[in-house]
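Apart from one protein chain that is not included, each protein chain of the complex appears where it belongs.
By letter and in written order, the chains are A and B; residue numbering begins at 1 in each of them.
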Amino acid sequence: MNLFSTEAIEDIREKQAEWEENELASALQSRPEEKPVYETECGIPLKRIYTAADVAGIPASDLGFPGAFPFTRGAYPTMYRGRPWTIRQVAGFGNPEATNQRYKYMIQTGQTGLSTDFDLPTLLGLDSDDPMAFGEVGRVGVAIDTVDDVDRLFDGIDLENISVSLTINPSAWVIYAMFVAVAEKRGYDLHKLTGTLQADPLKEYVAQKEWIYPVRPAVRLLRDLIMHSAKTTPKLNPISLSGYHLSDVGGNALQEIAFIMAFTIAYCEEVIAAGMDIDDFAPRLSFFFISHQDFFEQICKFRAARRVYAKIMSEQFHARKPESMRLRVHVQTAAMSLTKVEHHNNLMRTAIQALGAVLGGCQSMHTNGLDEAFAIPTEEAMKLAIRTQQIIRDEINVTSVIDPLGGSYFVERLTRDMENEIWKVLDEVKERGGAIKLVEEGWFQQKLADSAYATFKKIDSGEKVSVGVNRYVDETSGSAEVHIHPYDDQCTQLQIDRLNAVRASRDNGLVTQLLAELAAQARSDDINLLPKTIELVKARATLGEICSALREVWGSYAEPMIV
Amino acid sequence: MTDSSSNSQGDGARARIDVNSPIRVLVAKLGLDGHDRGAKVVARILRDAGMEVVYTGLYKSPNDVVSAAVQEDVDVIGVSLLSGSHLPLFQELGRCLREKKAEHIFVVAGGVIPEHDYAALSDSGVDAIVPQEARSDLIVTTIRNLIAERGRI
């Protein structure tokens, strides 16, 4: 059913034509508009004004109601009235103890969920004493080598009662195994554990560029993780499909959503092919998007993404449970938009992006620290970031009404335009042989690199404004002395000492035997590798040992040449 | 800038005049930092400014990068780093350059590098640091100025 009668629309069209002939024409004659063309950041043309005529063709059923198919207006029926979004600031650096201390500070400041960044060696499956880990231990996240490090990371934190997000990718299945082992040791009920692993391999190959194995084995590891987690830790999200990074590497809003949906389809096909019903795992798929600079485009992006996802799950995979069609999203404001020049401006940028995420209906959020453009945020910066969310939540009354921009002619039209463009990309991906094949061929990578270069050129030419950088430049402001989070030089040695102690005290024969068994299992595609991995971490096998055992079987990934 | 097209292989050095051949730059990522957006954008900028850019891909050790730079006889190694590990990695890069007697190759750093590390980086052999928000012109000019100062070798 359509929202407007044909007569009403006809009338509007007539009136608009009159207005264009009279008021508009004379205004344009006396003063032309500033730009010849107006469009969103992702290139969707923008009209001067939207009317009911622009939304007349959209069926009411495509809007629906919050918490019901197609979820355009929100993931839950009561949204922020029932439960505000989770303030989830990511943190991680140095030894597990250092991050643990930061967690306790943030909980005290009012944070409601935890989120962990890991250092690069951990992400890439290398122990802290690996030669390639040189200079990187504990640098951009916390260093984890063994199950004991995970225990230290969450020391004094009740994992049954606070949700934990783990930003871990190629080595995610090992970190999950360690997390489960710690929970078991502490006597927790595994069915009560809540939280999210990032574990989105395809976006690694195209965006964040952290990988260990070739593409297909990496997807198999995710499949094993999803299937194991569905049974063992049913309230944990085993994956966070991360459009954020697609944007971070240069993708526009359409690419962010279209590509991540293409990956979603690929993952679902893998798990279904392994014999699991869509409704047994889809409710635990979660998403991670950026909230970027183009305010309305971003709000419409969230709405369009919810609708596209619901339709994919319902129409392509024949999901029956509504939870399988509900897109839940964690949002981070755009680190790319932050500038080192006049870095206090970053507070304003972040606040506006955060407001966009709330109007778009996010479930949890990380607001960037104002110094995030150049370092791990200090405590002061983190506190301001948390305060930003609290001000939006508690001071400005934007949470009382669900989807407050719903029904805006402009917002509904743009949501529809974005949806249409997303379907076009998904059709193309399908035609070209599917997401996994295209990742191997570098198709997504090339699109994103092209988009990144185009954006850079737009800032070069001044077409895209960056305040303080290419407009309103204040040569005197320079770069203020910023207090930078200090790096602990002792961190690496402590991790190495602990590794040596573990290797000296454990049953090395058992570890060797289990590693051989894991490698043997990996040669067959049918065996779930999680149970053996959990055995391994309990036997104090290190992250690096487990990952290299499989590298022997699968080899390493070789990136395609894309510039 | 380039010779006009010919489709025959020729030696031709004897009578050829000295031509101004393109500046050669190796654009590299050091260590485990996967953020290659900036490096790839810079590679295109330099190409569009008429330079020959050797791109090495991700996860390269300082030793790998220096070996490649020597074989390619580049004028400049450009490294983009966003992982915070710039101090140890550039120190090691400088050491490898000295060890391989390749100190004539300039090192230009970019990415996320706080000002208070500039002096230390300079001491480890970094010749220029391009700020995070640098536009094309600044990146290209910085490299051209270094070559102009040294002269072609």
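Operating definition for what follows: a contact is a pair of C-beta atoms (placed from the backbone, for glycine too) under 8 Å apart; a residue touches a chain by one contact, two chains touch by 3 or more.
To be clear about the criterion, contacts and distances are computed from a predicted model.
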_Can you match the unshown chain of the complex to its UniProt protein name from these: "Alpha-ketoacid dehydrogenase subunit beta", "Monovalent cation/H(+) antiporter subunit G", "Cell division protein FtsX" or "Methylmalonyl Co-A mutase-associated GTPase MeaB"?_
"Methylmalonyl Co-A mutase-associated GTPase MeaB"
*Which chains here touch the chain that is missing from view?*
A, B
*Among B:53, B:79 or B:112, which one is in touch with the chain left out?*
B:53
*Positions on subunit A where the hidden chain makes contact*: 214, 341, 555, 558-561, 563
*Residues on subunit B that touch the omitted chain in the whole complex?*
1-19, 21-22, 24, 43-44, 46-57, 60, 63-64, 67-68, 70-73, 100-104, 106, 118, 122, 127-131, 133-135, 138, 141-142, 145-146, 149-153
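Just so it is clear, only the chains that are shown with their structure count from here on.
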*Determine the centre-to-centre distance between subunit A and subunit B, using the mean Cα coordinates as centres, and give it in whole Å.*
33
*Once bound in the complex, which stretches of subunit B touch subunit A?*
31-37, 40-41, 43-45, 55, 57-59, 61, 83-85, 87-89, 92, 112-116, 131-133, 135-137
*Which subunit A residues qualify as touching subunit B in the complex?*
120-121, 123-124, 126, 131-136, 139-140, 204, 208-210, 248-250, 339-341, 373-376, 449, 452-453, 456-457, 459-460, 466, 469-470, 479, 481-482, 484, 487, 559, 561-563
